[in-house]
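This view holds just a subset of the chains, kept in their places.
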Amino acid sequence: MARIAMTPPMGWNSWDCYGAGVTEDIVKANADYMASKLKNYGWEYVVVDIQWSVASAVNHEYSQFSDFCMDEYGRLIPAENKIPSSAGGKGFKPLADYVHSLGLKFGIHIMRGIPRMAVYNKCKVLGSFEGKEYMASDAANAYDICEWNPDMYGIKTDSPASQLYYDSIFKLYAEWGVDYIKIDDIARDYPVKEVEMVAKALKNSGREMVLSLSPGPAKLEEAEHLKTHANMWRITDDFWDQWELLYAMFERAEKWCTHSGPGHWPDADMLPIGALRMDYPEGKHETGFTEEEQKTMFTLWCIMRSPMMMGGDMVHNDEFTEKLLTKASILEMLTKGRSSHQVYKRKENDSEVIVWSAVCSEGGKYLAVFNTGEKDAEFSVSLEECEVEYFVKSLDLWNEKEITVSDGILKACVKSHGAACYKFY
Amino acid sequence: MARIAMTPPMGWNSWDCYGAGVTEDIVKANADYMASKLKNYGWEYVVVDIQWSVASAVNHEYSQFSDFCMDEYGRLIPAENKIPSSAGGKGFKPLADYVHSLGLKFGIHIMRGIPRMAVYNKCKVLGSFEGKEYMASDAANAYDICEWNPDMYGIKTDSPASQLYYDSIFKLYAEWGVDYIKIDDIARDYPVKEVEMVAKALKNSGREMVLSLSPGPAKLEEAEHLKTHANMWRITDDFWDQWELLYAMFERAEKWCTHSGPGHWPDADMLPIGALRMDYPEGKHETGFTEEEQKTMFTLWCIMRSPMMMGGDMVHNDEFTEKLLTKASILEMLTKGRSSHQVYKRKENDSEVIVWSAVCSEGGKYLAVFNTGEKDAEFSVSLEECEVEYFVKSLDLWNEKEITVSDGILKACVKSHGAACYKFY
Amino acid sequence: MARIAMTPPMGWNSWDCYGAGVTEDIVKANADYMASKLKNYGWEYVVVDIQWSVASAVNHEYSQFSDFCMDEYGRLIPAENKIPSSAGGKGFKPLADYVHSLGLKFGIHIMRGIPRMAVYNKCKVLGSFEGKEYMASDAANAYDICEWNPDMYGIKTDSPASQLYYDSIFKLYAEWGVDYIKIDDIARDYPVKEVEMVAKALKNSGREMVLSLSPGPAKLEEAEHLKTHANMWRITDDFWDQWELLYAMFERAEKWCTHSGPGHWPDADMLPIGALRMDYPEGKHETGFTEEEQKTMFTLWCIMRSPMMMGGDMVHNDEFTEKLLTKASILEMLTKGRSSHQVYKRKENDSEVIVWSAVCSEGGKYLAVFNTGEKDAEFSVSLEECEVEYFVKSLDLWNEKEITVSDGILKACVKSHGAACYKFY
């Protein structure tokens, strides 16, 4: 296992705010923001999402049969109208260089497989196997397509052309200086052999890159294979700013929490907060989550140690969003939390309470108390039941102040859909 | 309902003997044979099966991403190396003319949908809708592909381009003089709207053509829609010369028998007898069915009134096969049988007996007695149980002689896997 | 196969009008009615339905853990408060004698299995096997109970006590002079070995009795076993006077129609017409079916050759009901119909039409035209499509008059939910 992603990756991804229409200017503006305001808190990856090779893709819709920017080997390259610095065959190298110059890391999105257009355009595959050269049609599997994107064929798992093609694209990404690959249409149905080819191509590239699998839900019975072949994988379908989706994440988080660890992270998906859907002309751009819900999301992601990828256009962050992204007392759990899990979920005081705990690697314990019901409520949490033992200090992490606990019962006042979080040590 | 296929269609199809590699010479040779030896017995359709537009397809394998012969409107045309008379844009017209000159009818196979290659080659669709012209990409649905053949995209059911495309191909087939269309990848999953488009395109063409849907199994709950939109539809997956498949047909036949009638025929698939698999160089060409099994197949197909499409290369017919195809006493049930159904299926005398009956349109009844067990046996069939009443004459149809029945019990000696067949009137 | 039920049984059953509360007076009154008014039309069986051994059961509800009238061998006997003539151990013999004196036949309902109470009361089983005697607990299977009635245990299929017990009850029924056994909780899940035991016990009794299995839906894949072990079996769950249930019967009838024949009849359940639910004090007793719906029901049951068991209290028949039960022109199909099946089901003229046909054993054909849509409509029925051929006479069977057909098209005006029926010969 490569020694990357030893803690959950943190960064920004362009999908939630710009869909398939992101451009170089936007990426740079967000990278600048991250470098100046967030870098000290652990944020580091800047990731360009889907269809950067399609000149005509400008929003959250995929058009069928669009023209790709592609090299002679069927490898997708950035569309110049979107990524002007890529002109002259330079690909993402100039943009990656820029991001690196800020002390950050650079990532891109790709689809599993090989472009259908590469097949019908009769592209060659770069390189050779045992002296033999191949065509895109040798790698493509005409019967394997994505259910929600029309661009690619899956690969034939028994053809040497397939590994050659994957090697050729990861080699290109390494040349560009990419640090993070989000590969799509691969985590849900989980084509085991293709995942292994991808992991091998990444290794063959000679460059360390975080490997992130989408979309979810991944299957729990694949957990051990996922842990040895990828650095993060989605545990849900696309997550957006709706309470129902956030509430449903608790159950997913509970199922997957024991599989978090250095190098392998169940991924609760991007944080749809701040300024979203910028391509919807008349749309409501601000997140649909209340402030309480955002605290709930932040607390859950941090205590379960999910990767944290900001989804909003950070240039438009309001004060609340910026404070959230720099809440060090909560973010601390991402690096110091261990063995987190749900302690219980109960109806209490006309509302519903969910309690999570995590061990602190430096000693002590974290407790998170979520009010998932529809009423503000005070909950009584038995420290004995939570196995919180041997502590001398008690902190309220959101309010950053000490508290006192009598008779082993923590009294937590939590607003509806909100969260409280504590540290005992 | 068109007045065609008023009795079950009878003919020859090239798949079982030549797969995707059939040529004009072979078609003509079989048509000649049919005209001289079988026409008087009701045989009339000569059908060219799959990939006649692919120059490189020569046997039962489909290659992925092969080049099609196609006109500027994305309509497939015969490959000249296979159908030389099609040269100069004449399509199947010369071959159809030849078949017609013999007093026979001509049919072709097509796949549901539009060629993927037509999309990537940016073909136009012929004609216009409300003054607007369309491209192949307007008709093709990038998410709808066939599971076992890599050539086509299914169509978008909500685009005017789709009906235009179907109209354009049926118009071409009408110009060629085609009498029978076997359309594939459509009967099993049964895309209702696409079936309706196909039926409408056939009607729009102005020519009467038998419409045959493949492959099966079709779904029983679609029976009424099938009866009003097609002339025949497959009730099983591909049928070959194995006893297990023949045995399984009894259950299918029983389920579907009440849906046979003028213009609409549940189809038990081609008859894999005589000389098969001619493209397998070292293969065993003769059918794997014993003579008894062939009699069983023939009897069941005729009493259930399935279409009868000969699968073997008739030029190589042996004497037994020729006699079978001209057995008028059995073939009579195809035109005179009515209301056929299974009477019973039982263990009897260490073997298993299945009895079918049909009414004769001119009065009287047919009885078929099948020995589906592993031992030769004599079965006692109660005429009262079979509701055979008021008759004066009893015929053994395979042996073409009169029999006597005492005490209302028919004694039928039938070899293992064989059949006997009777007429009482 | 016994030579009984050579045509579909016709009769009366007490369930629809009196539930578990029927008494001797009611039975006699209905038998008298049948003898004087219906016998000439083929009606002959008078059947006493469930819980005749439970003194306290008075309506359509089963009480749990009620006391049974039972002999020392765990055999249920009639409760004297309900069947006074049974006093002194005479069982159903006096009532059966009375019914026989009218020229009719007598039937009773039983539950599959052995009374739970017989087990806990430590009853012996009558008779012995290989010199050994048994207890009710040797026959009862503690793990096999009915889902909707609390009275019985199913039997152990591997204990000699089980066949002994079944033999003992059928022997008793033979002594009483019973002609018809409706056995319940057996047709749906279909315990094959128990069915075979029941059929054997019936045979061992030495008396011919119709064997009727309830409740449905029976499974189509058991058709051949049913045909050799029972005379009739239910093809649906309980049928009542609601259009939705009647409409659903068309699909069942279509599936089962090929399995009708001498001695074995798929059973569409009792006719819920006339005076029903007499135990509901404030209830609406008259049937919920319109007159048109009753004609539809009658036509379908007759053309498919279902057993016909009147469910209403016939003493209260109104004029319409009495005319229906004596409609000889329609009832004729029960005895003369052959090979009936659905010809088609279609949307037509803003309504829906279903057409059935049957062959007449004396030559000719029956056609039934059902309007299952919500509007009165005229339907055009092609006689060629229905394979009606070679006739000289055309009768409208409900109106009992000749009709004329031009150009092979029958014009049938049918009210919504109604039926027309024709004979061509």
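Order of writing sets the chain letters: A, B and C. Residues in each chain are counted from 1.
Criterion: a residue touches a chain if its C-beta (ideal position, glycine included) is under 8 Å from a C-beta of that chain, and two chains touch if they have at least 3 such contacts.
Everything numeric here is computed off the predicted structure, so don't read it as measured data.
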{"item": "Overall copies of the shared sequence [whole complex; 3 in view]", "value": "4"}
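In this section, only the chains that are shown with their structure count from here on.
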{"item": "Common touching chains of chain C and chain B", "value": "none"}
{"item": "Most remote chain, CA-based centroid, reference being chain C", "value": "A"}
{"item": "Chain centre separation in whole Å, for chain C relative to chain B (CA means)", "value": "42"}
{"item": "Centre-of-Cα separation between chain B and chain A, whole angstrom", "value": "54"}
{"item": "Per-residue multi-chain contacts in chain B, two or more chains", "value": "none"}
{"item": "Residues on chain B engaged by chain C in the complex (per definition of touch)", "value": "1, 6, 224, 227-228, 254, 257-258, 261-263, 338-339, 341-346, 357, 359, 361-363, 384-387, 389-390"}
{"item": "In the complex with chain B, residue positions of chain A that touch it", "value": "64-65, 116-117, 119-121, 137, 140-143, 145, 147-148, 150"}
